[in-house]
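The structure that follows is given in the form of structure tokens.
For this view, one protein chain was removed and the others were kept in their places.
Here is chain A:
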Amino acid sequence: MSNFPWLTVIGLIPLIGAIVVAALPASMADQAKKVALGFSLLTLVFGVAAALQFKTGSTQQFQLVEQHEWIPQFGVSYALGVDGLALVMILMALVLLPICILAAWDDVPEGGKREKNYFALTLVLATFMVGVFAATDVFLFYVFFEAMLIPVYFLIGSYGGPRRQYAAVKFLLFSLAGGLVMLIGVIALYKYGPGGADGFLVTKLTGLDLPVAAGRWIFLAFFIAFAVKAPMWPVHTWLPDAATEARPATAVLLVGVLDKVGTYGMIRFCLQLFPEASQWATPVVLALAVISIIYGALLAIGQTDVMRLIAYTSVSHFGFIVLGIFAFTTTGGAGSTLYMLNHGFTTAALFLVAAMLVARRGSKRIPDFGGWQRVTPGLAGVFLVAGLAGLALPGLSPFVSEIMVLVGTFQRYKLPAVIATTGIILAALYILLMYKRMMTGPKPQLDRPVRDITLREKIVVAPLIAAFLVFGFYPKPALDLLNPAVKATLQHVGVTDPAPTSVAEGSSK
């Protein structure tokens, strides 16, 4: 099976699913979501099977490699492959996909063609998500990077809330602007590369002897695109609008998966291809990361729209991820990459459970709630668990990643790490204030009876909560995949961990 094109197949299944769903005859339109769910589960099965082929001890950077010429005269290959990080990101996306489809079950109540297209677009998005993480050709990555925008644009613009047009256009503008800057970088990089029919391969472009100035400019071109995507302060403002206007399932895929392309890109491209420029930019990046952490948290505290609040918590969390990446320590890197995984599940739980509440209350405004623990105790319980994951409660998975980011950052950059640590206090505030305003207080008078959490909703949240607990107490399976990837990246950068500063003579560790 070693030559089986795992990654292509994993990418193709949702695309085929999308075509099937879109082509369903009108008489079977109500089957669209079931077909979509089936395809998403099938993709997940193949994803897990592919992961089982992956060997953690390999000396190659990429595994499950596929490579074909695509536009040889221009050096572009259809080249796929994954390291531990890319594999973890793909698996996260594949786990979230069926969860999101199930959560979106009643998103398009009018049914018919509109519903078919909704699920078809979601599946198309999955294809691009797999592609963007699996691409080992810089140009192919760029194509997927831009292509992702299209389904998201329509998912927000056609299926979103009242201000969907504004949010979709804003999202598109920010992303396109970032993407265009990156395109310049992509082309410039090729010119400095070895050229040839496969000149865009990541492996060919790694370790180039770039002129310092050129390296820094190209680094910037990539970094800006990724910073918009991540999103970091001050280019974060598209996110809250997009997240609150998008359908919750779309918001999950957008914030939980697509935004990870930003931090993934920083590791894969910024650090690996431009080690000198990455270190040159570090002080500024660290400052932006710390600002993102604090700023995102403060803004979250001040929100009155629950979806916007959750979006701002992500700005804060992405700050942590970037902080750990640019700390250039194995611990910080492992923490950041694990954070990328954990954040996917945390955000999914927060968005989806909040959406379940919003659907019942008919409002996203936090002040419109109050006392809902007495109305829907089950939902209140899972909302609290999701919130506790959001504030990185020890015992739940985000804690391990957050403290590793801080510990790893502190090894090299003490002040940024300490300032970032204040984020944990702010996190307690934004989560607990939200919970207090929505859930506690006297039981409200409601016009009509409200159902507590349904079976379908339980199935949606159960795997997420399981992930919190499993990776909180046993993150090793994920870290075993991520550690080698982080180590390889830091080797490309050419840095080693600082030694402990005061170890007693003769002690081993």
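FYI, a residue touches a chain if its C-beta (ideal position, glycine included) is under 8 Å from a C-beta of that chain, and two chains touch if they have at least 3 such contacts; residues count from 1.
As a convention for this text, contacts and distances are computed from a predicted model.
From the names "TRAP transporter small permease protein", "Sarcosine oxidase subunit delta", "NADH-quinone oxidoreductase subunit L" or "Cytochrome bc1 complex Rieske iron-sulfur subunit", which one matches the UniProt record for the unseen chain?
For the chain not displayed, UniProt's protein name is "NADH-quinone oxidoreductase subunit L".
Which residue, A:65, A:183 or A:214, contacts the hidden chain when the whole complex is considered?
Looking across A:65, A:183 or A:214, the contact with the absent chain belongs to A:183.
Taking the entire complex into account, which one of A:51, A:258, A:388 or A:488 touches the absent chain?
With A:51, A:258, A:388 or A:488 as choices, the missing chain is touched by A:388.
Among A:28, A:45 or A:173, choose the residue that contacts the chain missing from this document, as touch is defined above.
A:173
In the whole complex, not just what's shown, which of A:277, A:334 or A:495 touches the removed chain?
For the chain that is not drawn, the touching residue is A:334.
Quickly run down the residues of chain A that touch the omitted chain.
Touching the chain left out of view, chain A contributes residues 22, 71, 74, 113-114, 117, 120, 143, 146-147, 150, 154, 157-158, 165-166, 169-170, 173-174, 183, 187, 234, 237-238, 295, 298-299, 301-303, 329-335, 338, 371, 373-374, 378, 381, 388, 393-395, 399-400, 403-404, 406-408, 410-411, 414, 417-418, 421-422, 424-425, 428-429, 432-433, 436, 439-443, 473-476, 479-480, 483, 486-487, 497-505, 507-509.
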